[in-house]
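One structure is given here, and the rest of the page talks about it.
A single protein chain has been omitted; all remaining protein chains appear in their positions.
So, chain A:
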Amino acid sequence: MAGPVIVVGAGPAGIRAAERLVEAGLRPVLIEESARDGGQIYRRQPEGFTRPHEALYGSEAAKARALHAAAEALRPRVDWRPETLVWAARDNALLVNAAGRSESLPYAALILATGATDRVMPLPGWTLPGVTTLGGAQIALKAQACTIGARPVFLGTGPLLYLVAWQYLKAGAAVQAVLDTSPFMKRVEALPWMLARPGLVVRGWTYTRDLQKAGVRIATGIMPVAIEGDDRAAAVRWRDATGQDHRTECDAVGIGYGLRSETQLADLARCAFAFDAGARQWLPVADEDGRAGVPGVYLAGDGAQVRGADAAELAGRLAACAALRDLGTAVDEIEMVTLRRRLAPMTRFRRGLERAFPWPANLAAALPDEALVCRCEAITAGTLRRAGGEYGAPEVNRAKAFSRTGMGRCQGRMCGLAAAEVLAAARGEPIEAVGRLRGAAPVKPLPVATEAAP
């Protein structure tokens, strides 16, 4: 296979992968869709902003600074391509688009470090202005020094729910409530796994304690009912663990139920997928070092499995080691063994998170028929249920053809996992029986005036 090694994504995994390739004397191509490196968790503020790393990344400031420094040192040693969208993969080449021009980049090896986005369960009112993902709420603060509202409610589950609420509290927002769908007992049951990383458990507990001290209402085991508002979010209706109904007024809502891996490019590169029962989603298959089933393709970071930024840095380096070795460059076995050993507790912690903060699959069945599932094309749960029932769609791709759910411009990124739950519940089948949305090129919309490079 001809061509360079290409790394897609300049977050923690992609930067560390590129760094390892450079150490071996290669000049990899490093492609990033946004203008700056860092990824989402260590996302950088624009030029001209002045807040120090400590203000932006808190306890993770040292890691963020180290990663940003590594990325800057790499800049002259890699073929750095920011603001470049990889929109397809075929025949050992990527199709990329930058500044309205599309070209094909062949690769000898491909390391996909595509990251993750919030995993979302729809509820009535989730398309109202003022409702963002938890990740979006964090980006507003970190990258733009804005809050999504002065009186926000945070709704969902997972560590990010508490972290974002805490960051908003520190930023001076009057957080109205933190509403967690996971019962508190789940956290206790998950402790044996979570204690693989005791420092993170303590930090999570600190966020909760600070929020409670500040008088923020925290409710666990809740059921979200709806977000209300005429042309912007004004209140959240929810049911507490005892079945009592509540209405909490607010001016913004951040929602999210953990993260979902961005796997479209792995799919287009023909990687095999397997159902992961813990994550309740289909994920690309890779060995411990990140080798996908397809020769020359490697997966690293949250785009392969959601283990967080620390694991992504290690997995990026490990995937680069595997790629180098497969290309015939000697790599010391001790380096790879050490990386694998450091990743082990992170994998165990991830399994703990899945137990402590489970994806609330049951909410899909309870979603009213008139609620929008697909926000791109305003398709309701009722329409999707009809596709699975009356029209007999046995799996999500057929249901997409019948109902257009997942066919819109986000390509099912936002609704795909929830739509699968709605379909499975309507058909009375296990979630794995309805399959997964196949990736389709272009993975993101291209400008109409895209021209082919000569």
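Points worth noting:
As a convention for this text, a contact is a pair of C-beta atoms (placed from the backbone, for glycine too) under 8 Å apart; a residue touches a chain by one contact, two chains touch by 3 or more; residues count from 1.
Everything that follows uses one rule, which is that contacts and distances are computed from a predicted model.
For the chain that is left out, the UniProt protein name among "Xylose transport system permease protein XylH", "(2Fe-2S)-binding protein", "Cytochrome c1, heme protein" or "Branched-chain amino acid transporter" is "(2Fe-2S)-binding protein".
The hidden chain makes contact, of the residues A:I6, A:A140 or A:A387, with A:A140. One chain is missing from the display, and on chain A it is touched by residues 33-35, 40, 45-51, 117-118, 127-133, 135-137, 139-141, 144-150, 171-173, 231-232, 251-252, 262, 372, 375-378, 408-410, 413-414, 444-445, 447-448.
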